[in-house]
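Sharing a structure with you now.
Only one protein chain is missing from this complex, and each of the others stays in its spot.
In order of appearance the chains are A, B and C, and numbering begins at 1 in each one.
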C-alpha cells in the first residue's frame, strides 16, 4: 500500500502547477471566459510541452503510457485552477476510447497527433434519454455504400466545439439499453451531416450537442466485436470517473483553502470571524469531507487503472458517489463561510460549486452509482 | 385556523400534568420500572378520576366524546413524563377500534367499563411478517360450532399483559395483504387458546406477543362487512398515529428542556457550557426541530379526527414522518449536549430517545410513510 | 384547534386565485414556472394590476392605498402569488420602505412617496450593506455631512439588489462619526439620478445580475429626504428589519418548487423509465413535502397566535432557518432531477426548462442574505439558552 506520488508524478505536478499559476490565475480565467474563448491556446500548448497530452498515450505512439494514477495530480491541479482546457475530453476520454477500442491503424493515425496536442478529439457517448444509464445508446449505425452512416444525437459532448474528431458510440443491433450491439466510430467534425450546437455548461466550460444525420463514420475496429466495444466504453467511463473524481477533489481543496484563508483574515464585530466556534466547527467538518474526497480520488485512480479486474467496479461506484458528495459539502461550506462575497461570480469560491455540480452529473450521479454499487454488493 | 387549546382542554392538561408531576417524577418512574410493575395503578386510577379514560368514549356510553384534538395535550404530557400507563393501548387504540368497528351491543358491553378505567383492553393487529404494512393480516378466523375461532400471532401488542380483552384483526378471506376480507374480533384474555408472552419494550413499557390457537372470538359487528372493518382499522391506526405523534412531541419537548437547563447550569473549563457557540447553535437547531414536531402533532390530531375525509391521509403520513424525524433529532441533540450523563439509564434524557424510537416503529416508520405519502401525492 | 380557513378566508382565497388566473399574463407565469427570475417589466406590470385591485400593499392601511389585510389574508395573497407563480410585490417598496415612512416619515413624505411606491412608479432599492460590514450592519462607514439644505454623501454600498433597475435607494449613512456605532446613523432617501452616483454590477454565481455596488461621491441629497430624526436612523433600520414577517418562511415558494419537481420528474425519463417512478426520488420528494407542511403549519401558528409569539418572540428565526434549509434542499432536488439535462447554460430569455442548476447555485444565498444562518442561530440561542 502506497499513497505517495513517485518522482515523475511529483515533478510533473509541480511543473503543471507552475504553468497553471502563471496562465490560469482566477483573474486570467475570468478574462478568458469574458473573451468568449472556449479555452486558452497557450495553456494547451504548455500542456503539450510538458508532455501532459502525451501522458496517457502508449509509448509506441509517442506517449508515456501513463495511467489514471499518473493523471491524478494533474487532474487535481485542473480542478484547483478551474481549467477549461479540453484535457478530459481529448486526452482522457477520446484517448482512452481509442486506446481500448481502436485497431492499430486507427491508433497510429490519431494518437501521435493527440499526444503532441495538435489534434483535439472528443468523446460523444451520452444521450439525453439515457440520463445516468451508462450504456444507453440510441444512435444508429448502418452500413451504406461500403461505409457507415450514423444518425442520432449526443448530448453534453465536452469540448465539442474544439474537436477535430469525435469518438461516437452507435448501435448496430439491439435495443437502447442492451449491453451489446454497439460499436465505436470516428466521425470527422468537418464532414457533412455532422452538426454541433455549441454552448457553455454552467461551469463555463465548453460543450456541445452533436447531431448526426447520415454522418460518415469509420469504425475504430471490427464493429461486430461488441464485447470489445463494451469494454472500451466501460474503460473510457472508468477513466472519466477517475479523472473527474481527481478534478472534484482538487476543486474541493481549493475551495477549502480559500475558506480557511478567509476565516483567518476577515474581521467582523471587531474580531476575526475564524474565532467563531460555529465557523471553526464547520471548517473541521469540511476538512473531514475533503480528506474523504482525497482518499476516494486515489481509489478511483487505482480502480480505473485496473478497470478490467473483476473487483474494480465497486471502487469506481464508491468513489463517484463519495467524492461528489464530499466535495460538494466542502464547496457549500466554503461559500457559506464567505457570506455574500461567496455568492459572486467575480470571486472564485462559487465557481468550485459550479464545477463540482457539473462533474457530479457526468458518468452517473450519486443516485445512479449508489444503485450500481448496491447491485454489485448486495 | 386556530392553534390554542380550548378551556376544557387546557384545564384537563393542567390537572393531568399535576397528577403526573406527583406520581411520575423521573425517580418514581425509575422505582416503578425497577419494581417490575407494568404500570402504576394509582396513576391509572387518577387518570380515570380526571375523566381521561372516559375522554374518547361517546357521551351516550359514559364518556365525553373527545377526539384526537382533545387527547393531544394529554398524550404530550404522557410523552414528557415517560408514562407506562396503558392509555394508548386501551383508551386510544382498543377504544377507537370498538367505537368504529363494534355494534351497539358490544360497545355498550365494553366502553362504559373502559371509560371508568376498570376494563383495560388492547389492540392486537400488527404481525411480524407485515412489518410496516398497515393491512397485513395472516391471522385466520373460522366459523366453528356456531362461534368463531382464531389462529395466528400478533406481535408487540402494547400493554398486552394488562388487558382483559384484545381487539384482534383476523382474516376471513383473501391473501395477507388484501385490503378487504378482514374482520375485528373480541378475544377474552382468559380463554383457552389465548397465550400472551409478556415482555418489555426497549423503552421499558409493557407489551406482549399474542399467540392464538383456536381461540374463541366474538365479532365486533357483522364480520362480512369488511369495508367497515377496513375503515375501523384505518381509523384506529389514524388515532394511533395522532397519539404517538403527540407523545413524541411531548417527549422531545422534555428532552429539549433538560438540555437547555443543562447548558445553563453545567460548567466546564471554568465557564458555562452554554457559552460555547457550537452548543448554542445545536440548541437552535433542536428548537427548529421541536417546533416542526409540535406543528405536525397538531396536524396529525386534526387529520385523525377527520380520518374519514379523503384528504386527511397525507397529513397523517406527513406527521408520522416528520414528527418522528424531528423528535429524534431533538433527543439525539439533547443526549449529545449532556455528554456522559446523557448516556445513563439513571438520567432521563436517554429515555426520550428510547421512547421516540419505539413510537417511530409503531404504525409504520418514516420510510413506510414516505412511500405512502408519495403514493398519495405523486 | 383547526387548520381550516374560515368561509370568508376561503372565499378570499378563491377570489385571489381567480383574479390571478384571469389577470396574470401567461408568458410571465411560464417564465417564472421554468425557474427564471421575473424581469423588471414583469414585476412592474403585475404590481400595477394588483394596485388597481387594491392588493398592491396588503398590510398597509387603506388611506395610503393599502389593503389593510389581516395576517392570514396577507399569507393567502402571498401563497397564491407563489402558487401561480406570479411576481411577488416589490419588497423594498412595499414591505420595507412603506412601513418605515408611515412610522417615521413626515406627512409630506408619505403623501408623496406611498402612492408611488404602491404603484411602482418609483422602484426603490436598499442601501444598507457595505464592504466590510457583513453581518455587522452597524459598522457602516458611508458618511453624510450637512451643508446647508443638503447632505453630502460619500461612501460605498454593496450587495445592493436591483440597484441597476431602481430609481431611488433608501440608505443608512453615518451623520455623526464621533458617536457610538448604532448612534450617529441616519436614514436617507436618495434619487439614483443624482450626480456622483456610480452603479457597478455584481454578477452572482448563477451568472445573472441581481446585485450591485453603489458608489457615492459628493452626492447632494436634500435634507427633506431624511426620514425620521438625524442620527436616529438605526431605529428605522431596526423597525424595518423586524417588520413584515409574513414572507420569511417562504412556504409558498417551497410548495411551488416541489410542484415543479413533480412535473419535471414526470417529464424526464431515465433509461426509458419515468423518473417519477424511482422509489428513492419519490421518498426524497415526500420527505421534503412533509417538512414543507411542518413549516407551513409552524408559520401559521406563529403568525396567527399571540400566545405563540409571546412564548418565542424570536420565532422569525425559526421560520427563516427552516425555510432556508428547505428552499436549498428543494433546489438541490430540482438540480438532481434535471441532471445532465440541466448543465447547459442558457440565456435568460428562454422559456421552457429554465436555469434550474443556476437557481440551485443561487439558492445558497438564502442562508446568507437577510441574516445568515449563523446569525439566526445566535438569535435563537440567546432566546433559549440566554
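Following the convention adopted for this analysis, a residue touches a chain if its C-beta (ideal position, glycine included) is under 8 Å from a C-beta of that chain, and two chains touch if they have at least 3 such contacts.
Model, not experiment: these values are computed from the prediction.
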item: Visible contact partners (per top-of-document touch definition) of the missing chain; value: A, B, C
item: Options B:47, B:111, B:232 or B:332, residue touching the unrepresented chain; value: B:332
item: Contact residue for the chain not shown (choose from B:301, B:316, B:358 or B:373); value: B:358
item: Positions on chain C where the hidden chain makes contact; value: 278-280, 283
item: Those residues of chain A which, in the complete complex, touch the missing chain; value: 1-6, 69, 72, 260, 263-264, 274, 277, 280-281, 283-285, 287-288, 291-296, 298-299, 301-302, 315, 317-319, 321-322, 325-326, 366-367, 369-371, 373-374, 377-378
item: Chain B residues touching the omitted chain (full complex); value: 126, 128-133, 136, 155-156, 176-177, 199-202, 204, 207, 266-269, 276, 278-279, 332, 335-336, 339-340, 342-346, 350-351, 353-354, 357-358, 361-362, 365, 367
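Operating definition for what follows: only the chains that are shown with their structure count from here on.
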item: Farthest chain (mean CA position) relative to chain C; value: B
item: Central chain (distance from its CA mean to the mean of all protein CA atoms); value: C
item: Rounded Å distance between chain A and chain C, as computed from the means of their C-alpha atoms; value: 38
item: Chain centre separation (chain A, chain B; CA means) in Å; value: 53
item: Touching two or more other chains - residue numbers and ranges from chain A; value: 276, 278
item: Junction residues of chain C, two or more chains touched; value: 374, 377
